[in-house]
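For this depiction, one protein chain was excluded, whereas all remaining protein chains were kept in their positions.
Letters A, B and C mark the chains as written, and numbering starts fresh at 1 in each.
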Amino acid sequence: MPLANPVFAGHNSNQGGGMIPPPGLSEGAMLKFVRKRAVASLISLVGLIVMVFFLSRLTGDPAALFLPVEASAEMKQQFRELHGLNDPLLVQFAHYVGDVLTGDLGESLRKARPALDVVLEAFTWTLWLAVITMSLVTGAAILVGSLAAFRAGGFFDRLSSIISLIGASVPDFWVAIVAIVVFSVNLAWLPTSGTGSLLHWILPIAVLFIRPFGIIVQVVRGSMIGALSSAYVKTARAKGVKSRSIIFVHALRNAMLPVITVIGDQAASLLNGAVIVETIFGFPGVGKLMIDSILQRDFNVVLAAILVTALAIFLMNLLIDLAYALLDPRIRH
Amino acid sequence: MADHLLEVRNLSVEFHTASGVVHAVRDISYHLDRGETLAILGESGSGKSVSSSAIMNLIDMPPGRITAGEVLLDGVDLFKLSPHERRAVNGRRIAMIFQDPLSHLNPVYTVGWQIREALTTHGADAATAAAEALRLMTRVGIPEPERSLGKYPHEFSGGQRQRVMIAMALALRPDLLIADEPTTALDVTVQAEVLALLEELQEETGMGVLIITHDLGVVAEIADRVVVMEKGVLVEAGTVREVYKNPQHPYTKKLIAAAPGKGEMHEPATRAEPVLSVRDVRKTYGAFEALKGVSFDLMPGETMAVVGESGSGKSTLARILLRLDEPDAGTAHWKGRDLFTLSPAELYKLRRDLQMVFQDPTQSLNPRMTVFQLISEAWVIHPDILPKAKWRARVAELLVQVGLGPEHMRRYPHQFSGGQRQRIAIARALALEPQLIICDEAVSALDVSVQAQVITLLDKLRREMGIAFIFIAHDLPVVRDFADHVMVMQKGDIVELGTVREVFEAPRQDYTRALLSAGLDPDPDVQAAHRAARLQRAAC
Amino acid sequence: MTLQTVTIVADEPNFATRMVRMLLADKFALCAAIFLVFIVILAIVGPSWLGELATKQNLRGRNAAPFDWERGWVWWMGADALGRPLLARIVVATQNTLMVAAGAVALSAAAGTLLGLVAGFSSPRVNQVIMRLADVIMSFPSLLIAVIVLYILGSSILNLMLVLAITRIPVYLRTTRAEVLEIRERMFVQAARVMGASDRRILFRHILPVVLPTLTTLATLDFAYVMLAESALSFLGIGIQPPEITWGLMISQGRQYLTNAWWLSFWPGLAIILTTMSLNMLSNWLRIALDPVQRWRLEMKGRKNG
Partner (left out) sequence: MKKMLILGALMLGSTLSTAFAGSGPIKIVLPEEADLLEPCMATRSNIGRVIMENVSETLTELDVRGDKGLMPRLAETWEQNADGSWRFHLRQGVKFSDGTGFDAKDVEHSFNRIMSDKNSCESRRYFGGMTITPTVVDDYTIDFKADPVQPILPLLMSLLTIVPEETPMEFVREPVGTGPYKLTDWTPGQQIVLTARDDYWGAKPEVTEATYLFRADPSVRAAMVQTGEADLSPSISQLDATNPATDFSYLDSETVYLRIDHNIEPLNDVRVRRALNLAIDRQAFLGTLVPEGALLATAIVPPPTLGWNPDVKVFPFDPDGARKLLEEAKADGVKVDTPITIIARTANFPNVTEIMEAIQAQLQDVGFKVDLKFVEVAEHEQYYSKPFKEGRGPILVAAMHDNSKGDPSFSMFFKYDSEGTQSGFSDPKVDDLIKRASAAVGDERAKLWKELIAYLHDDVVADVLLFHMVGFSRVSERLDFTPTMATNGTLQLSEIKIK
């Protein structure tokens, strides 16, 4: 109905969450956009590091934790001296920044090896876990959400919404423990925990699957209901296009933008580590590493882990922007 | 009976809505033959689109329900077909084009893909489909057809998009084409071209065309026969000529009477001191020059119509005058003070004098405020106008003035019809007692009969209160009865500026003439003459 | 294409009546709402009603099995590791559980919305600062923030609220900002500007009411999320500390008994699941009920049913 003035069409552009590149940009401008995003992320990263550095140091003295309670004051003093913890905080920070700029993220107090090595080892596991889980979640949620939306209000819709509701409502550690009791102990189908074979991945992935699945199904459903009631779907129906093709070709691609945003959010939280699942299943990921390290006041590892995951999340967000552009030509140029 | 291409018999459709069951159409019947064009004429809410949706199986059930009737295509009842057979009809035997091609084309696929899909869906192989798509694009007159196949809908202009829709619809040479308001959102010149294309194609293929429209001009231009609908009921049917010249039903009469451009033209008073003096206003958005130096004067109590097609810069001008956008250069003196150099505080005071009525009242009224809140907000913002105790009485007064009642004060905008909403918007503008109201396409989105009422209201306000208007429209007939001066804009420039009589009766510029001749006249005879003249011009 | 055949200029029922009607139309949401009201009542009266009973220990009657109908009703869910009746404990824990969740949601929603409004409506510089702040919080793993802040501040209900609130601020902030950016270009905002409305008036009188339904829905969902996060913190041993109780704490305390006294963690788990599910259902309903475009679905059903 409204006669959109093309002049204002560009002006009204949605800059939702700073995620979507403003439309009306050329290919070269896309690069500029990426650069702008990189600068913004760098600022955030620096802010994050400053915050974590000082906040974590407020949580207590690593010496008290590294050394036994019986350790003498001199031993503690010597430990702090050894690790440069006696310097004023600002001096420590200056040292840290200097080291980071030369690519040295410091040593782990507990493990006596480079913090970055420790983190990268753990992060590899987390990355795989996140990638596999999110792939499965995405595929399943899109399928279920789309079908639910197609017959909104029908039996399948109700069933899937109840399942996804439960999925989004259950405490994950509870599910994890029950799953071990049932599938590993009683049925002996799967190993309880750990890594090694492919079978070891099933339970952690299954537990991690539940909540994002519940959330994404609902977003897909909502977005698909919108897309399916849109004008171009009417056109497709007028063309005699098959239902399957209407859902998965015409509507789905249009409905994906909000879905991708949620997928991004969920993936980000997985990249930050699935602390609870990692703890229960003895999965050597970065989430448990981060929590353990802060428990042990192993600051360098905490900082390195934050740095690595934040970078990963930044890259993922770029990928998501790319996916936006791939999916929607209006954003592309 | 079975010799009609399409026959709709006793069709009734109802919808379940918040306000209960709505009988969208009740017991309507019409028929259409090959090579014939039937127009369904009606205003919004008349149910004119419902029967076509039923034909195309596009009614969502629920909330819709077909309660009675049949739709025969070459004698076969479409309602009795299996879903599979039914789908085979769509696109292949009946095709459809829609009002707003931008939203009716899938934004994320190339137009080539979408045209090819129409073909492959009904069994064409990829190579044939590709060749055919190219042929169709060429046929409907898209420039650079080969390259255009790889473009996305948003990369085309409105007229081109409708041509793409047509190419897609005609891909399988259907027997019947349903065109639902195919030209409503298009500029007049583009509308004429699209209608001409439709006619040509009809001649080529011999298909039947069912055109759904609210525009008498479109009916006069293209249709053979017309059925008129009001509130779901078919009130009148006949050939276009019969219906226009000799309408039987009062509703039809009212519709025909409401068509603009038949009243007396204003003779502007002698020029006095201008109340608004605009000089050389310029504005660019990036590389796009929206305004290329616009200058004009506006006398007190005078109406200046600004007419132009989309992209001509007329809305930009309105926004700049109201400081919703900042100009790049130029001045605009309101009673001797340059609007563009005012401080925020001065601007705040001046807001009282200059008000605006927007195109779409649905969007310009905050949906979460009552009518009272909407109108009295003016006095919240400018407390010195009226003491709070008098607000209620004044709102009632304003509502009466715009043709509503005091009892409407407590309701929300969505409870009103489009015309009523625009009246509320006008009442809101009046609340500040302005001396100039800028109407940006204020009547474009309204039905013809409502359009006439709103214009009458504005005219009355002008006469009674001496308010000056800048009246922006894309349609010339609308401004004919209302404006003192007309300013025709094209691509950011004023191409013609004169009294309404000068512009309408003795246009000096080709562009103005093109605009005038592209406009469709509701009178089939007049329109036939226009058309002949246009064809002749084209032939030369 | 709209089907507004008749113009209803009749007075609409007021907001509350209308919401009740729409609630009656959706059986699931109705059950959810009734359940939640029940839970809220328990939260208010629980501690004073059953507080005594819930803390009375009986080491000989530890881990008593549920469904022993011969004992008083508070024992129907069995007893915990210190022989305290689980049902009574769940009732008493409701208050803390809801308080933490409600407090966190209220705090984060208020702060996030305000920042979002400011970010969406002020200079690019302020916007940048706020967005970067949101980024920092977003890329800070929430459990890690929780651990660090709780270590610095100590673990108490108030601090827990605060921590959970901090981690949720960006959600509201980003949503509000995105909506503000869109709404500020809408015609009615322009109309208000033409009338000379101040930024503040536009922000709070015109934009906020439009954003509010989205935020309400979001907050309902977040309520569920925060409850789960609280229980995860308890699992890691950094949430609420005994003798305070929350459902999350009860689950994590009971989880070691999962194989031989399942009821210890099952009942509080069920309480969380039912509550979060109710909230999720209610939020789904709210999303429709507060959307003028979708509302008819419920109103129609209500008419048919009633």
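Operating definition for what follows: a contact is a pair of C-beta atoms (placed from the backbone, for glycine too) under 8 Å apart; a residue touches a chain by one contact, two chains touch by 3 or more.
Keep in mind it's a predicted model, so treat the numbers as computed, not measured.
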Revision key, fill the gap. Going by the whole complex, the chain not shown touches A, C
Exercise for review: Based on the whole complex, identify which of A:M51, A:L65, A:I205 or A:V249 touches the chain you can't see.
Suggested key: A:L65
Review point. In the complete assembly, which of A:G145, A:P171, A:P191 or A:G240 touches the absent chain?
Key: A:P191
Check your understanding: Of the listed residues C:V163, C:A224 or C:I238, which contacts the missing chain in the full complex?
Key -> C:I238
Revision key, fill the gap. The one residue from C:S155, C:Q190 or C:T214 touching the chain left out of view is C:S155
**Study point:** Interface with the unshown chain - residue positions in subunit A
**Key:** 59-61, 64-72, 75, 78-79, 81-82, 108, 110-113, 118, 121-122, 125, 177, 180-181, 184-185, 188, 191-196, 279-282, 284, 288-289, 295, 297
Study note, to complete from the structure: subunit C positions in touch with the non-displayed chain are 55, 57, 59-60, 62, 81-82, 151, 154-155, 237-238, 241-243, 253, 255-260
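Throughout what follows, only the chains that are shown with their structure count from here on.
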Check your understanding: Hey, how far is the Cα centre of subunit B from the one of subunit C, in Å?
Key -> 46
Practice item. Express in whole angstrom the distance between the two chain centres, defined as the mean CA positions of subunit A and subunit B. Key: 47
**Study point:** Contacts with 2+ other chains: residues of subunit A
**Key:** 11
Check your understanding: Tell me, which residues of subunit C touch at least two other chains?
Key -> none
Revision key, fill the gap. Subunit A residues touching subunit B in their complex are 1-3, 5-8, 10-11, 229-232, 234-242, 245, 250, 253-254, 327-330
Point to revise | Interface residues, subunit A side, partner subunit C - complex | key: 11-12, 14-18, 40-41, 43-45, 47-48, 51-52, 55-56, 58-60, 161, 165-166, 168-174, 177-178, 181, 185, 218, 222, 268-269, 272-273, 275-276, 279, 287, 290-291, 294-295, 302, 306, 309-310, 313-314
Study note, to complete from the structure: Within their complex, subunit B touches subunit A through residues 56-58, 60, 87-92, 95-96, 98, 100, 103-110, 117-118, 121-122, 152, 154, 165, 168-169, 185, 285-286, 288, 290, 310-311, 313, 315-316, 359-360, 363, 441, 444-445, 474
